[in-house]
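Working notes, beginning with the structure itself.
One protein chain is absent from this view; the other protein chains keep their places.
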Amino acid sequence: MCGIAGIVYKDKKMHNIGNDMTNMLNALQHRGPDSAGFALYGGLGLPDGEYILNIQIDDDNQISDVKNIIQNNSSIAQEEKIPSVDDTIIYRCHVNLDNFKQLKPLITKVDQIDDVIVLNGSHSFEMIKDVGSVLEIANRYDTRSVKGTHAIGHTRFSTESAIDRFHAHPFQTYISEDVTVVHNGQITNYWNIRDPLERKGHIFETFNDTECLVHYIADKLISNYTLEEALEGAVEDMDGPFSFIIGTPNGIGIAKDKLGLRPGVIAENDEKFAIASEEVSLRQVIDTHNVEQISPGEVRVYEI
Amino acid sequence: MSEKTITIDVSKLTPRQTNTKIRYAIDHENVEKIVLENPNAMHYLVNGVIGESQVIIDGSAGYFAGSMVDKLQILIKGNAGWFVGDNMTEGEIIVEGSAGDGAGQGIYGGTVVVKKGVGARTGEIMKNGTIIIGGNSGFMTGIFMMGGKIIILGDVGEDLAESIVNGEIYVLGKIESLGKNAFQMKAKDEDIKELKTILNKYDFNLSNEDYKNFKKIIPQSKRPFFHKKD
Partner (left out) sequence: MPFNVIRDPLICKRDFERPGCCWYLCDDRDEDICGKCFSCVNNCPHGVYEIVRGEPQPLHQAQCVGCRICSEMCPHGAIKVLAMPEDQRLGWKYPDILEIERKTTAASYKIRSTGATRTLPTFDDLVITPAQVSRPPLDNYREPCGTDVIIGDRYAENPLHIDTPIMIGAMSFGALSKEAKMALALGSTLAGTVANTGEGGMLPEERALSHNLVAQYASGRFGVSAEYLNNADAIEIKIGQGAKSGMGGHLLGEKVTADVSKIRKIPEGADALSPARHMDIVGPEDLSMKISQLREITDWQVPIMVKFAAGRVASDVKIAAKGGADAIVVDGMQGGTGAGPDVIMEQAGVPTLSAIVEADAALKDINLREEVSLIVSGGIRTGVDVLKALALGADATYVATGALVALGCRVCQECYDGTCRKGIATQNLELRHRLNYREGAKHVANYIKAMTDEATMLAQQAGNSHLSKLEKENLKSLTFEASVLTGVPMAGEMGLSSKI
């Protein structure tokens, strides 16, 4: 299905993660020509209660409709328009809310406007995902200048669902704050996983199998499992080939399926920890003298 | 005066351009040694090349390095990606670093040596030839093996020799578990003698004590799939 990459800087300081991730994903372009996405953590520095929304609209006129709805529940701090492919526009704004639980209801309200789709809402990470090549997307959103502490990213080769920015990875859940996933593989028991979670109140936005991973992990996290335990559960419960990376405000976690059908390599030094589908991606950011393979069924967490 | 050694800087070339230059050098310029500089873990390096020459990859190779080569000798100074030596018919590939999954998959002959560890499914569907792994080998090493020899000096993961039909696997380290149709025994004296010859050739200097610890794995039945008698 794709290529995945992740990077964590151990000192919790600001680093050029946008540039790193752009280079890592560009090295994996051959694994996914359809779309690409980044979840860049730690650099937004937003005050408590402030969230960024990325909204896909078809024309400028819809912006006032969007603003009306938002201003009913909160205030708009900043805004920005980014033109994208096929005449769509990404409208990005900062909003103020009392707490995270208000975010999804607001997003649902904005989604109700015809031809408007909220791509994501987040506090501690910046989500950039779009159709096109990695370098095209990097130019469009100036990803290289984004700084932060850790990031995950993805290049997409669609398997069974649609190709559009909405179905691009990373996927996010709103049950647990700022949890994202990028995935290489195909979850073959998707409906078995989705069904009980939906009845618990998780809201699925697409029919893309990757989405069930992030809802599953978030469900475990709010039930007081650690990220490592949640990933171990995923290795048992999910079927099909997979290597996926979860991003949280504190770090990243990786899991590989028990038959080891999808690749994952790791390299680490005193400064950083990097993981990717192929060594050629790791080499963009770290010396690959000692590259380690993730074993089938293995789970690893890197938190800072 | 014919050129005996040439150097190719691969950093600005595509795999096709690289392989074309290598083939030309071997076929038309009688080159005996080719050095590839700045390979940067590129995929499909030295694919389908036939001829008696030596190729040195000065760095890491990507996926399918040395795939379907015949009679060539390849030295990879860095690491190799997945499926190094895929379907090789004859020749020698030495990786000084580590390699990914499927090392030596489907080989018909020749020798693949990886000095450090490898990933899962080493030597899958191989028909003949020899694979030597200096470090550990992962899950389902030797799955569907149909002939040849695998030698692992480190530990081996679960389901070793899963559904093996023919061939021999020698493991020095720990075996996590055996796969279907795998049968473990102690290595015989004549096996050990052969191991010594092969391993010494590639500078794996083991002690006599070490050689006594080799486990030998062969198929239990040559017809495991259809419940037929051998």
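Odds and ends about this structure:
A and B label the chains in the order they appear, each numbered from 1.
Keep in mind that, in the parts below, contacts are C-beta pairs under 8 Å (C-beta built on N, C-alpha and C of every residue); 3 or more make two chains touch, one makes a residue touch a chain.
Just so we're clear, the structure is a prediction, and the values are computed from it rather than from any experiment.
Of the candidate positions A:N73, A:S133 or A:Q186, contact with the hidden chain is made by A:Q186.
In the complete assembly, the contact with the undisplayed chain comes from B:H43, out of B:H43, B:K115 or B:K149. Checked against the full complex, the candidates B:V10, B:V55, B:V69 or B:L195 give a single residue touching the omitted chain, namely B:V69.
In the complete complex, the hidden chain is touched by one of B:T5, B:T20, B:N38 or B:N200, namely B:T20.
Within the complete assembly, residues 1-3, 30-34, 157-160, 184-186, 241, 261-262 of subunit A touch the chain that is not shown. Interface residues of subunit B facing the missing partner chain: 15-16, 19-20, 23, 43-44, 47-50, 63-64, 67-70, 82-83, 86-87, 89, 102, 105-106, 108, 121, 124-125, 127-128, 143-144, 146-147, 165-166, 222-223, 225-228.
What we mean here is this: only the chains that are shown with their structure count from here on.
Residues of subunit B touching subunit A in their complex: 40-43, 60, 62-63, 78-79, 81-82, 97-98, 100-101, 117, 119-121, 138-140, 157. Only residues 30, 259-260, 263, 265, 278-280, 283, 288-289, 291, 293, 295-296 of subunit A touch subunit B when the two sit together in their complex.
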